[in-house]
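One protein chain is absent from this view; the other protein chains keep their places.
Letters A and B mark the chains in the order given here, with residues in each chain numbered from 1 onward.
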Amino acid sequence: MAQTALTQKKSITLDWKRWIGVFPFFLFAILFLILPSLRLFAGSFTGAEGEFTFANIIQLFEEQAILDAYWLSIQISAATAIGGGIFGFLLAYSVTVGGLPKPLRSALITFSGVASNFAGVPLAFAFIATLGRTGFVTALIKNLFNINLYQQTDFDLYSFWGLSLTYMYFQFPLMVLIMAPALDGLKREWREAAENLGASTTQYWLRVAFPVLLPSILGSMILLFGNAFGAYATAYALTGGRLGIITIQIGAQIRGDVLHNPGLGYAMAMGMVVIMAISLMGYSWLQKRSERWLR
Amino acid sequence: MSIFARIRRIPFWSWLWFILGALYFLLPLYATVNFSLRMERDVIGFKAYVRAFEDPRFLETFLYSNMLAVLTIIASIILIVPTAYWIRLRLPEARRIVEFITLLPFVVPAIILVFGLIRIYSSPVTIPFTEIKLLQPLTTFEVGTDILIVAGYVVLGLPYMYRSVDTGMRTVDVRTLTEAAQSLGASWFTIIVRVILPNIRAALLSGALLTFAIVVGEVTLASFLGVPAFGPYLFLLGQHRAYEPAALSFASFLLTWIAMGLIQLFTGGQGQTTGAH
Partner (left out) sequence: MSYLSISGVTKQFGETVVVDNFNLDIEKGEFVSFLGPSGCGKTTTLRMVAGFETPTSGKILLDGADITDKAPNQRNVGMIFQSYALFPNMTVAQNIGFGLRVRREPDAVVKQRVEEMISLINLEKHANKYPYQLSGGQQQRVSLARALAIHPQVLLLDEPLSALDAKIRISLRAEIRAIQKKLGITAIFVTHDQEEALSISDRIVVMNAGLMEQVGTPFEIYNFPTTVFVANFVGSLNNAPAEVIEPSRGLISIDGVQFESAVDLNQRRKGDKVRVAIRPERLSFASEQKKANVVDAIIENITFLGSVVRIQVKIGNTKFNMDTFNNPFLELPKIGSTEQVTCSREAVLVLDE
């Protein structure tokens, strides 16, 4: 049984023996990851009588409420991906190439490691304490600028923009954690070579730095998109299900068949998986491109 | 001094971004702490904290979540370490499939995973489109539900745990270590327990701490599977009370901070990232 690594080339007939070692892993994956996913997949093609049908998938594209839910999710995810991406990049820039003192960089990276995990219920509570009706910043704005946030403006923490603002709390750090190493990968010699050849700082960024960083930046933004798209707990804790993003809809469907059509519920879930899969592929492809240059 | 050198001296924009970022991150924390200390009217005190920790259900659910975390970590290690080791040593061909599988949890976020888990295991497990029964519903047994949720957490932590262990093994080059140990006459058991495990300790610890941070605060799986975990408790608390949830939220932030700090300590700054829940 104990063949060493060196004798791998032999025994084509004993092939199955080599795969024994990964069998537990595959079994686990099948039981608790693949089967559930397949269940949803199969369920989305199941009609009310248990027959095979495409009707659910079609309804996905026809039911306005569902389309709205997807669109809302996409909007929030895109908004926080772009906003999180841009500001996260600026933050990462400031502590790497931007020249702030080293201790600030450590502080930011460590904090980002923690903050990218700080989601769900505690995060929602924290933002309610900050920008809720009796929140700290709400009161501050009232005292300093005499503006009552909830009465005089359109602002509402429990809305699209409020949720987006809350999502940023883990989107910014995620962007920082990915971009900081990428920015480090910008070799100092590239800037010096560019200067030596007569380029100004702007020209260097436009012609060399940004093009080299672009795959990384885009890839990270896609990652941020996927991250926000699949989020549930934060949204639920903050808005209690009022904001009809797709994860909340699915949650409602799990609890009680609000759509009165289990197949449709599964189809909704599969729709999410498809969108996430596309993001993942986009991210992978961009990762490979950026690794080639930033090695 | 040249103009260029002078500009470099004061990175105005860098400071601006950093200060804005610091404000954004620190204000909510401050607001939470501030709020949590004001339970007694006009007094800055820890009453909210005392009340929160005194609640018997806090201890129940917190301990329960910790237990889940420990079980998840153990299960992950037992599942992943031998697999990663086997792939490195004997079956490099399986690497791509296994790595693909570890990427799947990204495509199947918690809400979708719990959806699938419930549907499969709350009814007798049948082969799709047929009537053939394989298993009685897991969710009818309490232990069954515990198994489900631990399995779910192992799945959610798969990407990070696997990558952590795999990187750890690559760094210490387990293949060479194994061959050296074999040439000195060590048995497989000795190799794994006395050579491999100690050397990937840092990776294991970092993966374990990350898993811990994820599991203790987790809400999605816990609430849909109906287990008495800390996440749902915190949520419920937020419906009825004001100050205690703030106190616990801040406490949980500190807890995460400590866990991450420990990871930094053990890995020398090579920490991992996770995403939203």
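We adopt the following convention: contacts are C-beta pairs under 8 Å (C-beta built on N, C-alpha and C of every residue); 3 or more make two chains touch, one makes a residue touch a chain.
Bear in mind the structure is a predicted one, so any value in this text is a computation, not a measurement.
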item	value
Identified contact with the non-displayed chain, of A:Ile58, A:Ala139 or A:Ala193	A:Ala193
Touching residues (missing chain, whole complex) on chain A	187, 189-190, 192-200, 203, 207-208, 211-212, 292-295
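Just so it is clear, only the chains that are shown with their structure count from here on.
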item	value
Residues of chain B that touch chain A when the two form their complex	8, 11, 13-15, 17-18, 20-21, 24-25, 27-32, 34-35, 79-80, 82-83, 86-87, 89-91, 94, 98, 101, 103-120, 128-129, 151-152, 154-155, 158, 175, 178-179, 182, 188, 213-214, 217-220, 224, 231, 234-235, 238, 245-246, 248-250, 252-253, 256-257, 260-261, 263-264, 269, 271-277
Contact footprint of chain B on chain A as seen in their complex	2-5, 8, 18-19, 21-22, 24-25, 28-29, 31-40, 42-43, 46, 50, 52, 87, 90-91, 93-95, 98-100, 104, 108-111, 113-127, 129-130, 135-137, 167-174, 177-178, 223, 226-234, 236-237, 247, 250-251, 253-255, 265, 269, 272-273, 276-277, 280
